[in-house]
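For this view, one protein chain was removed and the others were kept in their places.
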Amino acid sequence: MALYNKLSPSAAEKLRAIVGDGRFQYGETVREEYSHDEMPIYGRFLPEAVCLAESTEEVSAILKLCHEENVPVTVRGAGTGLVGGCVPVAGGIVLSTMKMNKILSYDMNNLVVHTQPGVRLCDLAADALAHGLMYPPDPGEKTATVGGNVSTNAGGMRAVKYGVTRDYVLAMTVVLPDGTIMKLGKTVCKTSSGYSLLHLMIGSEGTLGVITELTLKLVPKPRMDVSLILPFCDIATAIASVPAIKLANLDPQSIEFMERDIVDSSAAFTGNAVFPTVVNGKEAGAYILVTLVGDSEAELTAKMDRLGEVAEKAGAYDTLVVWTDGLKKDVWAARSAFLTVIEAETKLLDEMDVVVPVDRIAEFLVYTHDEAVRQGVTVRSFGHAGDGNLHIYCCSNDLEEDEFKRRVKELMDRCYAKCTEFEGQVSGEHSIGHAKKAYLRESVGETAYGLMGAIKQVFDPKGILNPGKVCHDWEGGALDA
Amino acid sequence: MLNILVCVKQVPDVNLVKIDPVTGSLIRAGVPAILNPLDANALEAGVRIKEQYGGTVTAITMGPDQAAEALRECLAAGADRAVLLSDRAFANADTLATSYVIVTAAKLLGEFDLIFCGKESLDGATGQMASQLAERFDASQLSSVLSVLSVDEEKKTVVAERELAGGVETALSTLPCLMTVEKTKLRPRIPNLKSWKASRTAQILRYHSQTIPGIDPEQIGDPGSPTKVPRTYPPEKGPGGEMIREGSAVKDVEKLLGLLADKL
Partner (left out) sequence: MLNKNDCKDMWVYVEHEGGKVLPVSLELCCEARKLCDAAGEKLCAVVVGELHRSEIEKVLLCGVEKLIRVRGTGYDYFNVDAYAELFTKLCRKYHPSAVFVGGTINGRDFAPRFACRLPTGCTSDATQLVYDPRTGDIEFIEPAVGGKMMAVITVPVMRPQVGTIRPGTFKHVPSGARSCELIEETIDFDVEKIRTKVLDFVPDEVDESLNIADAEVIVCVGNGLKGADTLPRYRELAELLGGKVGCTRPVFDRGVLPYKLVIGQSGVVVKPKLYIAFGVSGAVNHVTGITDSDVIVAVNRDPDAAIFGYATYGIVGDMDEVCDAMIAQLKARK
């Protein structure tokens, strides 16, 4: 039985009428890039049409039509996801938010910004800074849209101090699958007012509704900050320092870890060898990168002193001070380039975004490396040491794709099981999409997974919004029926 | 023991400087002042020589009080002492007057074997300072140096690789020698906590026109500068061509490629 209909030519013309010729792609004009995200290993699915909406009203009209026509709608931002979340696996149309890219207004009294969802994170961050404010969530992928960030509850490098995207969403406008427009949340910081549909929407990966406007909380920009690089002999020693750093009462803004080989690759790729590889005559095998913020140089110096002591006890080769703006830019640019570097160097790529308790990070990484060796797959990792969120990339340049997939599945089955054993999470910030559904189910158990499915059913009884994702099972075959 | 001098400059981050659309003047407020990036490479070159052969590295700059921050950056990254030449009378100096002040003051500090400069500054970008410093130090001169290969203290020579238009030259010069440094292998080091902290409280040697004996007031600042800047103006906007506005990138490009048909 076909669950969904194909987009009929007449329905396509109606969509064209809604968004206009210039923002509509249909049939042959649909661009290939809409068939995948940054993890093409999970398959390519070309949509039947693409609508680049510009307003809530357009989104509403599109959804109303598709709801009536029983055509799937997959929302897509910048397409920088890593789990196939924005890929139309069941066909239908892609609804792009990229033209909803305006920052609408600032409320300087209440420290909030109203924005459309298609604004890129880097643009929002820069614009907020120009207003003397900071948008704290800071995921590595700066060209992602804020809408995408909210839909995946993205975390990023500053989560250890400021929390994640969820903590900065105060309100939003959402269009439900049948086209109903709804506002959720208010511009206030507290609520004890019934079930939080707002928070249900955050991290729901476009399966419950389409976000068309956001009210985000900002904070005053910290007066001063400094980053410190702690080089270690190996990753286990590096990670072992993290609990002590957290205990030192420094309130760090971020604690990142990186292994030597990815630092080397980043240096070769960007031409900017900013991380020293030999420190005090010793080869560094891994690094911890800490950022501290404060009101004055004296405050920062006191914090740095404490960090220096902790680092030395933990076996760091030295404590390097990234003080000048130019150096900060270089260091963080190198850090932000890691995924890009891996993508550039690797033919076949898959990833895990697990979260484990901070004191199990090293153990988990060792386990993963050992398993990878057994499977003959290269593993490269970096991530947020402060919150236990690890980005682990499985890479191969010589295996056949099917063989790679088989081995990576084997590897991941074991690693996710280990993660569950460690009381960890399947994904910290990249989400589930269609790639990690089975691991989610395994991890949360049947009861929770069933509840998630039931919630999806309440919001989207026809299942037209981003089918086949998170907890929604779609049997496939509709398009061929 | 080599006596090494590194001449540095604090510059506004020109990429962040904006122009007032009404008055056409520069908006410098809020634009961070930074150590001229190539000067950081020059410092690294000097510090590496010190580490290999022994010696001391002195960083020197002429500028306002705030330029001390650039010197602290040098101290953190390996300079042993820092000298700030600051006086209203030094203001509005061109390269001739600036080189005069720096060299006159530097001669109070001793005789230098090696002098390093960045190849040019981010803001002025004349690239003339080094030649004029070399002239006033009566030093040999190696520009666009990629790396210093060796220093022979006995024979008083230095061998360095230079980047020229079509290749890399290896050249030998006698000491004292002034070298300008390219943005290349000489990446400045990141200071450790100890040296960073030391740099924040270190004493900076300060001179002004009254404390440099024998300095000729006619050769400093505006009077000492043969080049003048009688006026500046915002660059004229071009007349502009045809804007293509077809509603989407794909259609814009279709139209463009049509217009360019005879060029492709």
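Of note:
For clarity, chains are labelled A and B in written order, and residue numbers in each chain start from 1.
Heads up, the rule we're going with is that a residue touches a chain if its C-beta (ideal position, glycine included) is under 8 Å from a C-beta of that chain, and two chains touch if they have at least 3 such contacts.
This is a predicted model, so every value here is computed, not measured.
Interchain touches from the omitted chain, evaluated on the whole complex, reach A, B. Shown as candidates are B:10, B:86, B:104 or B:143; the residue that touches the absent chain is B:143. Only one of the listed residues, B:41, B:95 or B:209, touches the absent chain: B:95. Contacts to the hidden chain, counted on subunit A, fall at residues 31, 33, 143, 269-272, 337, 340, 343-344.
If you put the missing chain back, the residues of subunit B touching it would be 12, 14-15, 17-19, 24, 26, 37, 94-96, 99, 120, 122-128, 131-132, 134-136, 140-144, 159, 164-174, 177, 183, 225-235, 237-245, 249-250, 252-254, 256-257, 259-260, 263-264.
Quick note on the criterion: only the chains that are shown with their structure count from here on.
Between the Cα centres of subunit A and subunit B there is a gap of 41 Å. Interface of subunit A with subunit B (complex): residues 20-23, 29, 228-229, 273-274, 276, 297, 301, 304-305, 308, 318-327. By the touch criterion stated above, subunit B contacts subunit A in their complex at residues 13, 32, 34-35, 37, 73, 76, 187, 189-193, 196-197, 200, 246-248, 250-251.
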